[in-house]
Each structure stands twice: as structure tokens, then as C-alpha cells.
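A selection of the complex's chains, in situ.
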Amino acid sequence: MKRLLKISLEKPELAALVLLVVLIILFQIRSDGVFLSANNLRGIFGILPEIGLMVIGVTILMICGEFDLSVGSVFALMPMVMAVLLVDGTPFILAFLAGMLACAAIGFVNGYLTIRFNIPSFITTLGMLFIARSLTIVISGGFPPLLPNDLPNWLFTVFVGPGDLFRMSFLWFVGIAILASLTMSRTNFGNWVRATGGFLPAAKSMGIPTARVKIACFMLCSMLAGFAGMIQVLRLGSPLPSIGEGWELQAVAAAVIGGTALTGGIGAVAGGVIGAVLIRVIDNGLVLSQVDANWFKFAIGFLTIFAVVVNSWLRKRAKSIKVEA
Amino acid sequence: MATPVISVRDLHKWYSGVHALKGVSLDFAANEAVGLVGDNGAGKSTLINILSGAQTATDGEISMDGKPVQIRTPRDAMNLGIETIYQYNSMVPTMSIARNLFIGREPLKFSLFGLGVMDRKKMADESVRAIADVDLHLRSPDALVGELSGGQRQGVAIARAMHFKSRVMILDEPTNHLAVKETGKVISFVSGLKTLNITGIFISHNIHHVFDCCDRIVAMARGEVVLDKRTEETTMDEVLDVL
Amino acid sequence: DGLNIVFTHHSSASNTFWQAVKKGFDDACEKIDANCQMIFTQTEGSIEQQVANMQAALAANPDALLTSIVDDRALDGVIQKAVDDGVTVIGVNVDDSEGAAGNARAAFVGQGFRPAGYSLGKAMSEHFPAEGPIKVLVGISAPGQNWSEARGGGVMDFLEDYKKANPNREISWERIDSGTDLAVTADRVGAYLNANPDTTAYFDTGFWHAAVARVLKDRGVKPGEVLLGGFDLVPEVVQQMQAGYVQVQVDQQPYMQGFMPVMAVYLADKVGLTPADIDTGQGIVRPEQADSIMELSAKGLR
């Protein structure tokens, strides 16, 4: 028993899970039961897959030891590319592929510049944040183009499941999360990502093609962000050029809350997912708790720090339990 | 004499502001264990880092079996059959022992273009065996390398190299941090290489160890080779003298 | 007890304009003993956050939802659902560009971005010199964000019309990314004016031209040599109007935009009156009014 407790809580993602459950209970009480009502859950599950998909990519990239600030902009760029093409009469599937290709290209450039010139990805992707946002605005001309009506919404945004609680996007999210999680834990690629982020010189000297691994992670991250952006646009019905602003920091925060180390090598996709849920729960719960508008950001900031502090504290407690392994 | 397995010609290495290798030429034959000795900063690690692809030479040529080769990355070296234990940086501290043993060469259940699902049972089993082979007492193959003692860490690195025996084995000060028994294991491993027709390059500051297991002694000083003799033709004192 | 009223919009808490709306909103709520909540976004202009906030707020079944309608489509679904659930929805500040036809909201209080931009340009044109070329700079504070693009677009719509009306005058305009930061706008527009000293007028899509006025003053440029105009009244702008640097400002009377929709909700609830559109003022403010506005402004009423 003691051993089980120790082993589980030493995992940062499980420590985050404990925190999540506590917060949910808290908000459920504070909101007089509205928090877990079907209506509210529907709202949370609507936006969660979008931030969640982005967080999956960011988490993997962070495990690989790099960093992407451009995800928020790519989030807006991909659907805008798609929308502009759709308006021009391109079939959905081609427009979709073109959008994903654009994301892949951005991820590639991020990775290539970072590695080729050995510069911090913080800068490459900060620059790309501006570049991708600018491109979004340029191709849209500043205003969202009108999406055609015959889009395959059934594939991404219709409600499904018991009580119409989920959207299709949630299934995509869960599917991709499981896939990503298995890739990280079961395949050799996952092993390489972890080694590359854990200690680059060692990974290199053991023959891992670290440059290619990193570039792949950058591309994956951009593509997931773009995919998430597309889902959001299909949900909202309008390819706004301003969506995703500020999401990059939220995504990193979610990954860290879920136990991913900013220095690379440590982390789990599941942790990132839990972090994303936590962030959405906090945001939603605070609205329902009727926190005063001017104090709202205070509460967000406080709870973000609090989440990480508690996570760290739980792990420390677990570590100090004296059970011989 | 048969074509040497590896031969380097006129190798130069410049770090910013340091001329670390000043025209080194050496041949290594198959089934030969070469002891590489020399002062601190003589250029030993630099030389073998170039052979194992961790660094690239500024100038000079490397050939294997008489054919010129380009070694640009550690992967290139591995593909040519060169296995290395580095003086530093050989393990990922945030990963488990079992994972570290197989990084880059994971046994796969099935694969596509080199990517696939790892055979984790095989990894666990083989890692237990590999560690036992070097006489290390480790809690479990799932412990993180970053939490091991200095010698345990070094032991894992050696277990890895011994497990993936190759055509050429390079060991850069492998016995540092190792306790007496484990050191003995390493020395007998190096001596045993020749019976397997493997070339061994063994760097150590312990002259006794070098003389115990090597067929040939190469001494370096200030980026140059200053002595290159068969073990039976030289003495410890002569080697100590040139250093 | 009282009504539950929620106000969502696309702006963040550090935006002074919306703080004035909030004050009106809170004051009105106090008067009718309503239970009120205004929800800001965390990122200025974030429509997706606004939607998420609306959804969360609607889950608690409020009696009324007040919201800005910054996009013609993105909010339609949520609002439709709210209306279906029996929530009174009133658009505030910005409306669907198709008005009532484009959205299920019951009424609209305020004035649209584009018309406001248009009337700003028009009011400013009275100050244009009678002779010579007219070179105008339009500062898009936040490219890609609806509020900024639409206001700028309104100004340029007017310039287009003005050009047609004066076919033999040389009229040109340029857009720059002027930023949403007093210091940055001052630096950027200042630099532009260095390179183009013959600029006739600068339009900001926010209130950041107040800092441009300071630059002009520092350079010894006399008031009126470069015309300045923009949106929303903050004390800093009013000061610069008093100093003569800012000629025209659009004011939508934010306090009123917060106050009136609550009253509309109250009337709808208590006596069953249907909420009706309210124009919160043509909104053009000129230096003559500056002194009186200053007092109101300091109290957060304008």
C-alpha cells in the first residue's frame, strides 16, 4: 500500500491528477453543482480538444528538449490557409492537406534553423510567432473569409456520445493522445525523443540522429497545433485571424503542470493532457465561481502556481516515504 | 603485414585557439589491443572522439580496411563497426538503466523504415544479463542512471559496450570510478578481445592495467605520438620516461 | 431575488474603455439589485476565449446575457442556443454586421466599429486643408483583430468616398501596424512622421495617438499641423484635446453601454417590454467639450 502510494505519487502526472480531482470537487461545490452539469461539461469538452491537441505536441517537443512559441500563430494560420483555399473552390481534402503542409513546413523551418545555427528555439519560434501571425493576416486581408457550408463538420464538431456530451473533436483528441502516449512509451522513436532531450551529447554519441528527431518533433508540434486550430474554426464557423493568441504560454504551462521538465528529457503525454484539463477546469471553474472580473487574472495566476507547487510537494512527500525498492 | 583495420594519416584537430592534434598517423590491426597513454591534455580523447564520430578532424584521413572513410557522426562510426565508451557523456541520466543500454539500438517487435515498437521484455531480460556480466549489483534495470553512484554509472557504460561487441572497441579511461573487481572484469574483457578478432583501443593512466592487457603501447604527448612499440619490446619505465 | 445578468465581451481587464462599461454595468445592477458578472478575456480581442466564457456562464442559467458580437459567425451558435433556452440576449458595443438578420440577439446597444470609423473620418475631414495633397496615416493597432481592422476599415471607407467626392485632389493613405502600447505607438508613428513630414492626419484605431501628440509637442510641432483622431476617451486623450493636438475623438459613451442594456433586461423582466436598439450617441467629441468631459472621465463615467 505504502509502496503503491509512493510509486504513484512520484509520477508527476499522477500527482497532477490528484490535484485535478480536488479542484473539480472544489468547483463543483462552489458553483452549486453547475460545474459538472451536462451543459457545462459540453462547453469544457468543446474547447478542451483544441488546447489539448496543442499541448500534446508541445509536451513531446519539450521532452525532446526544445520549445515552441509559434503554436498559437500556427493555430490560426492553418485554418486560414484552408479557408482561403476553400473560398477559392478547392475541395476540403485538398485544402486540408495544404494547410497541414503549411504547418509541417513551419515546423521544419523552426527545427532546421534551431539546429543548423545552434540557436535557442525560444528565438526561432518567437520569430515564427510573428511571422506566422503576419502571414495569417496577409492571406486573409485582415478579415475572416466566409467558410462554405458543406464542410465535413460531422467529422470534427458534431455532438456525439451519451447525452451528446462530447464532440467528434474529443474523440480525435483522445485517439491522438493515446497514440502519442504509446509512441512515446513503446516505440524506439519515443525512446530517442527522451534521450535527445535528456542529455544531448550522450544521445548523439549513442548514434541517435538527434537533428532528425528534433525536426520531426517540431513538425509534429506545428501540425498538431494547426489541426487543433482547424477544429476550432470548424466549431466557431469563422476562421478568425486572431485565434490562438497567447495560447503558446498556456500550452507550455499545461505541459509543466503535468510534470514535463522545461529542460527536456522528463515528462509524459498523459501529464500534458492532465495539465490541459486542469487549465480549462480552472478557467471555467473561476467563471462559474463568479470571481470578480478584476481579480480573475489574479486567481488564474495563483492557481497556476499553486498547481505546480502542490505537484512538486506531493512528489517530494512521495520520495521521502521510506520503502526499499 | 595485413591491411590495418583502421589507419589514420596526418590527423589535425583545432579547437578554437588550441592545436590539439598535430599530425597523428597510426595503424590499428585486427586482433590487436592497443594501449593509448599520455599526459593530461595530450590529445587521446580528441583522437578517439574523431574515430568514433563525436568530433570531426580539421584535417587528415581515416581509412578502414585500406579504403578511405568519412566518419561524420557516431552513427557512421557504429555502422563501420566502431563501438566506443567515452570518458564523459555516455549515459542519459534521466533514463533507466535498461533504456540506456539499448538507446539507438532498441530491439523491435516490428518496424517500418527503422521505426517500430520496442520489445520491452527482451530489453529487460538482456539488460539484466548484461549488467550481471560486469559483476555489478544493481537494484533493478529500471533505476535511473542519474541516481547511480559513479562506479555504477561507469559499469553500465561498459555493460553496454560489451553487449554490442563490434569490430573495433574504443575504451576511454573505462576503469575510472570502478571498484577493484569490476576493473578486473574490464581488463580481462580487453585481453579477450583478440581471440574474438576485435581491435581494442584502451586508454588509461594506469600503466599496470595497460601492460596487463595490451599488445602494443602508443604514447602521446602534446598532440603527437611519441612512442609506439609492442608491449614485449618496451618497459613501464621507458613509457613513463617519455611522458 | 434579483436577476442574474452576465456580460461577456472580447476585451481584457486592462482595457480602460471596458472598465467604464463595467462601471455602468455594475451601477445599473446595483440599482435593480441584480446579480451581475462581467467576464473579461485574458488576451485582448480573443473571440475564442469570449465564446468559452459565454458557454461557461450560460451553463449557470442566467436570466440575461449581454455580449459584444465581434464576429458575424463565431458567436451565432452560442447565442442561438441561449435564446432557445430562454435567455434574454442583448448585443452591446459591436453588432453583427447584418444587424438583427445575422444574429438571434434581441436588441443592440451601441455603435458598430465600421460606422464609427466612417464617422471619425468624416468629422476629421472638416479639418483637412482646403488646398494641396492630403496624406493620411491609419494606424492599425492590432492587425487581424476585428475591432481594429474594422475601425481602420471604416476610416478608409470614408477616405475612399472622400476621394470620389474630390476627384481632382491628390488623396492618399497608408496603413501601419501601430501597436497597442503608448510607447510603441509613439515611437512608430513618430518615426513615420519623420520620414513623411507632410502627413496631414493620423488616425488611430484606439486611443494610443495620445502618445503621438506628446511626440509632436516634444518636437515643437504646433497643434493642428498633423491632425489626430481616434477612439475612446481616456483622460490622456482628453488632456491632449485640451492642448489642441487631438481634433476629433469617437466616444461611444461606454458607461451608457454598460448601463442601458441592464435597464432593458430589467424592463423586459418586470413589465415585459421588448428590448429595443439603443444608439449610445453619435459619439464624435471635439475639443470644445473636453473640459466638461474631463470631469466625467475622472469619475469613470466617460
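All chains are identified by letter, namely A, B and C, in their written order; residue positions are counted from 1 within each chain.
The rule is short, and it goes like this: contacts are C-beta pairs under 8 Å (C-beta built on N, C-alpha and C of every residue); 3 or more make two chains touch, one makes a residue touch a chain.
Predicted model only: the values in this text are computed from it and were never measured.
Asks: What would the formula be if every copy in the file were counted?
Replies: Number of copies per chain kind in the whole complex: A x2, B x2, C x1.
Criterion: only the chains that are shown with their structure count from here on.
Asks: Farthest from subunit B by Cα centre, which chain is it? Let me know.
Replies: So the chain farthest away from subunit B turns out to be C.
Asks: More C-beta pairs touching across which pair, A-B or A-C?
Replies: A-C
Asks: CA centre of subunit B versus CA centre of subunit C: separation in Å?
Replies: Between these chains, centre-to-centre, one finds 70 Å.
Asks: Taking each chain's centre as the mean of its CA atoms, how far is subunit A from subunit B in angstrom?
Replies: Taking the average C-alpha coordinate of subunit A and of subunit B, the gap between them is 42 Å.
Asks: How many angstrom lie between the centres of subunit A and subunit C, each centre taken as the mean Cα position?
Replies: Spacing between the chain centres: roughly 33 Å.
Asks: Out of subunit B, which residues touch more than one other chain, so two or more?
Replies: Not one residue in subunit B touches at least two other chains.
Asks: Touching two or more other chains, which residues of subunit C qualify?
Replies: none
Asks: Along subunit C, where are the residues that touch subunit A in the complex?
Replies: Within the complex, subunit C touches subunit A at residues 13, 22, 37-40, 42-43, 45-48, 51-53, 55-61, 71-74, 76-77, 140, 142-146, 149-150, 153.
Asks: Help me check something: in the complex, which residues belonging to subunit A touch subunit B?
Replies: Interface residues on subunit A, with respect to subunit B: 186-189, 191-192, 194-195, 198-199, 201-209, 265-266, 325.
Asks: Name, in rising order, each residue of subunit A that touches subunit C in their complex.
Replies: For subunit A paired with subunit C, touching residues are 31, 34, 37, 39-40, 42-44, 46-47, 76, 133-134, 136-137, 140, 142-144, 146-147, 232, 236-238, 240-246, 283-284, 287-288, 290, 293-294, 296-297, 300.
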